[in-house]
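A single protein chain has been removed from this complex, and every other one stays in its place.
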Amino acid sequence: MLSPDILATLRAVSTGTITTILLKKGVRRTWLRGPKPFAPGYPRVVGPAFTLRFVPAREDLATPESWASPRSTRGAIEEMPEGVVAIADAMGVTEAGIFGDILCARMVKRGVAGLVTDGVVRDAAGVLATGLPVWSAGTAAPPSVAGLTFVGWQEPIACGGIAIFPDDVIVADGDGAVVIPKALVEEVAKLGPVQERFEAWVVGEVEKGAKLPGLYPPDEATRARYQAEQKQG
Amino acid sequence: MLSPDILATLRAVSTGTITTILLKKGVRRTWLRGPKPFAPGYPRVVGPAFTLRFVPAREDLATPESWASPRSTRGAIEEMPEGVVAIADAMGVTEAGIFGDILCARMVKRGVAGLVTDGVVRDAAGVLATGLPVWSAGTAAPPSVAGLTFVGWQEPIACGGIAIFPDDVIVADGDGAVVIPKALVEEVAKLGPVQERFEAWVVGEVEKGAKLPGLYPPDEATRARYQAEQKQG
Amino acid sequence: MLSPDILATLRAVSTGTITTILLKKGVRRTWLRGPKPFAPGYPRVVGPAFTLRFVPAREDLATPESWASPRSTRGAIEEMPEGVVAIADAMGVTEAGIFGDILCARMVKRGVAGLVTDGVVRDAAGVLATGLPVWSAGTAAPPSVAGLTFVGWQEPIACGGIAIFPDDVIVADGDGAVVIPKALVEEVAKLGPVQERFEAWVVGEVEKGAKLPGLYPPDEATRARYQAEQKQG
Amino acid sequence: MLSPDILATLRAVSTGTITTILLKKGVRRTWLRGPKPFAPGYPRVVGPAFTLRFVPAREDLATPESWASPRSTRGAIEEMPEGVVAIADAMGVTEAGIFGDILCARMVKRGVAGLVTDGVVRDAAGVLATGLPVWSAGTAAPPSVAGLTFVGWQEPIACGGIAIFPDDVIVADGDGAVVIPKALVEEVAKLGPVQERFEAWVVGEVEKGAKLPGLYPPDEATRARYQAEQKQG
Amino acid sequence: MLSPDILATLRAVSTGTITTILLKKGVRRTWLRGPKPFAPGYPRVVGPAFTLRFVPAREDLATPESWASPRSTRGAIEEMPEGVVAIADAMGVTEAGIFGDILCARMVKRGVAGLVTDGVVRDAAGVLATGLPVWSAGTAAPPSVAGLTFVGWQEPIACGGIAIFPDDVIVADGDGAVVIPKALVEEVAKLGPVQERFEAWVVGEVEKGAKLPGLYPPDEATRARYQAEQKQG
Partner (left out) sequence: MLSPDILATLRAVSTGTITTILLKKGVRRTWLRGPKPFAPGYPRVVGPAFTLRFVPAREDLATPESWASPRSTRGAIEEMPEGVVAIADAMGVTEAGIFGDILCARMVKRGVAGLVTDGVVRDAAGVLATGLPVWSAGTAAPPSVAGLTFVGWQEPIACGGIAIFPDDVIVADGDGAVVIPKALVEEVAKLGPVQERFEAWVVGEVEKGAKLPGLYPPDEATRARYQAEQKQG
């Protein structure tokens, strides 16, 4: 389980910094192509992945009647624990909205932290009104069954070209959404704040007129200077 | 012809609801991939389709001189009746703007309700200044002849992967643009408001804490409860 | 070299008008697919191209260590003269940000007029804070080495499907970015303002209710009327 | 279970005829985009779907070591019953081969009827040498872990944009591969041969010089003539 | 009308040579993306374009019943004069075959010279058996109505990203298909054989060991030498 401390720490680490740390550990495929913030100004969202899986629509399966099946998006939402990030593999389909205002409103009630998908939502105004933070590839009018068949939850999925497993951690902010593999979450929470602090210092140096070579990435002299200044506080 | 009543009714039905109704009637391909609102805050636009057709540019045909031909976009605009939605098949070409400020300004003068295209417009600031509601795939600087040859109007077209015939009805709002096949317009105008009312009630129920299964889609009990409440007013 | 006069003149000519003039001279491929204004409200940016070139990432080359190499983006930035438009061939890769806040801040310090790329930037909020006018294909969290290897500057490049050579002129505004081949800059600076003036007059005529055929493009009568009015001032 | 009779019947019905019959029943999405015969001259292959599912590669998961895991393609192959068509959701990835000669050779040993994927195979010469009938999107040198992570078998999948469930029936021939939803298999086996016989007769009529209108689709007169000739035998 | 002489001349000019000649006249967009020879060994096919136009399928329009309509592909085929090249705008749709064996067989009976499309055909074996030379983007099992609605013939069309007008001339060979605008046919027929002869001579020179610079394109000396040799015969 994710401790509240780790969650709080990660909320202060940007997706940019997380991708840099993971790349240094050899994991390059962590940023999801497709999901963008649906509205400006969301706080950074962090939580364990609760996965949802769709396959393409087939006219004999993807019917309005299917919405009443126990293996439906409705059923999945009622299983979501508080604090998760719902993450839906819509296979990048952008012409059928996986959720609209009603389902998003219910997710807010259940305490879901956010919704991330490589597909789209529908009823843009209604979804915004629910206040649920959403990262998607935009919006479309048609219902999910116009393009997709829902098949299950908490399975391994693809989302935006990236593999996601239940209990990996999802972080989403203005630069999009990334996955932190479960086994690397602690490491990222340890290194992230260190890196954030150093980069803030570099920005200050550039504003004072410093040149880039030797500064970023830092050479020995820069590193020494930074550490000295840090000690002084 | 579309009666003013039907137009007024459809202006209160979202594109999302329209796609759901048409899907239930077996027509899944109604939402246009590509056209997005060019600016926020447009009212929902409804009107009969006035189609425009382009083929690709060929250097011997798509010349600035061609703009003076009687078979030109200029000629087409002068044929547009008041209240139509101009809908242009630009074959999804996004590197040549089909219309700029001058042509959009003239469309406003002629009472055109809106412009929908799977291509793009040019002179973004100028187009916005005309006030014409536009759904497009964005903006580009080059003139139409940089990528397209105009070939005619009021013919069957493709737009955003969807077939459109003259006199089909186009509805466009924040979720994009949909076509209602001519033969189904009355049916949609009848069922649309019923569906909108029911979904508004469902949102209210969710806000009171109702669970989704059984509520949406409604089971027998929910349906009975809804009808009872409706009667009470 | 670009004279200050030519720069000032071009700042009053839209990218739309430039593409029309170049098309009339037989040059159709001048508008870059991909780069869009990163924020609304930038002034039009004009300057000589300072080109940057990337090839795809290869795990043995595109490493964080490579940032310290003399052939790095850092080295390139320190070579940029005041007033240039930095233009980066990122091969349309949208999943690795070529620059973030630190590099953009340094470019502002060096007096770079703007950044244009068919790729993306990272750390959206940080980049905006630097004030550097940016045209890109959006934003992504990962660092450049996640998808790209930097190989050099001031070479011929492709950007957004268009060939750019050092010392061509780049103009960018709300409709995107265009290249003016070096040999045609003077001609464009001469014809641009004439065309802008005429189109403004046409918009006025349309607002007074004029029909399009004969007006735009102008027939003999329109041309005569326009010239007469111009003389009167 | 599929009876040997139904299998034999379907082996004489083309994928073209199957798609026409399913379309008449309202199921349009049945033909898989991507899979093509890997070699000319395969017999038509028919069998129940045995599904395989991949998600994208992630460097911490998709490793050569993962091939030894019980949840591996090796494990899946050992579970395949005789006569199935193995059908793999490779998400259309064409730069990592899901299987090479060794795995295909083992599938032949187990009596697998064929392999269908929207991805690719590797070691083209080796795969051909095994004699396994393969429908794929071509070939690539890299191993599956270069682009894919295997996650399981006998789950619902997407393949070539089409939803496939375990026990649906797959038919593949020179025109590609189609799925027959389980519930429609009997119906297709009944109607298929009737349609094949009629179309063969039509080809004969065209060769004798008959015009198309009224012949195909047949009007009343044609239908009567056809039935009369059939009775005569 | 195309004279038999011009047809015979063009049958000896490759599509490669035609595109070079048209490019020198300022027309670059003449080669169709998508159509490839359906089988090896076709003779070069030349003829006036007989255009066919499709828009996307809509479930209420693209039905098996529509095949009996007078505005159908069947009706169009019966209008085709002998010697034309049927050229079909299928909007690049590759998942529904526009024609199968029956329609191709009828086109052969009518003396159609060939079929060119940016879409696909169905029933690969049957189409091959008819002997009709076909250039397409491959093959698919489903009937046209699975993805397309036929709307008319002898209209301007797009095919493979190129504009085609009725009576333009189509030439197709192993390098694909090109359009010669009607007004340029005579010129191409005049220059084509000259160019073919020169290039054959250049190949011979290269085989004798000549270097490329100065040879191809020829400098003055090469040109003089070539002309001298030609005179000698």
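First chain written, first letter: the chains are A, B, C, D and E, and each begins at residue 1.
We take it that a contact is a pair of C-beta atoms (placed from the backbone, for glycine too) under 8 Å apart; a residue touches a chain by one contact, two chains touch by 3 or more.
Remember, predicted model here, so these are calculated numbers, not experimental data.
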For the chain not depicted, the shown chains it touches: C, D, E
Omitted-chain contact residue, chosen from D:68, D:200 or D:224: D:68
Footprint left on chain D by the chain that the document does not show: 57, 59, 64-65, 67-68, 70, 72, 74-75, 77-78, 94-95, 97, 100-103, 105-106, 109, 122-126, 138-143, 145-146
Contact set of chain C toward the excluded chain (per top definition): 26-30, 55-62, 91, 149, 151-152, 155-158, 161-164, 181, 183-184
Sites on chain E contacted by the missing partner chain, in the whole complex: 14-16, 18-20, 23-24, 28, 30-31, 33, 36, 161, 174-176, 178, 199, 202-203, 206-207, 209, 211-213, 216-217, 219
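We take it that only the chains that are shown with their structure count from here on.
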Intersection of the contact lists for chain B and chain C: A
Same vs different contact residues, chain A with chain C, by half of numbers used: different
Chain separated most widely from chain E, comparing mean CA positions: A
Centroid spacing, where centroids are CA-atom means, of chain A and chain D in whole angstrom: 36
Between chain B and chain A, distance of the C-alpha-averaged centres to the nearest whole Å: 32
Distance from chain D to chain B - Cα centre to Cα centre, in angstrom: 38
Multi-partner residues of chain C (each touching 2 or more other chains): none
Overall pattern in which the protein chains touch one another (line/ring/star/complete/other): other
In contact (per the touch rule at the top): chain pairs: A-B, A-C, A-D, B-C, B-E, D-E
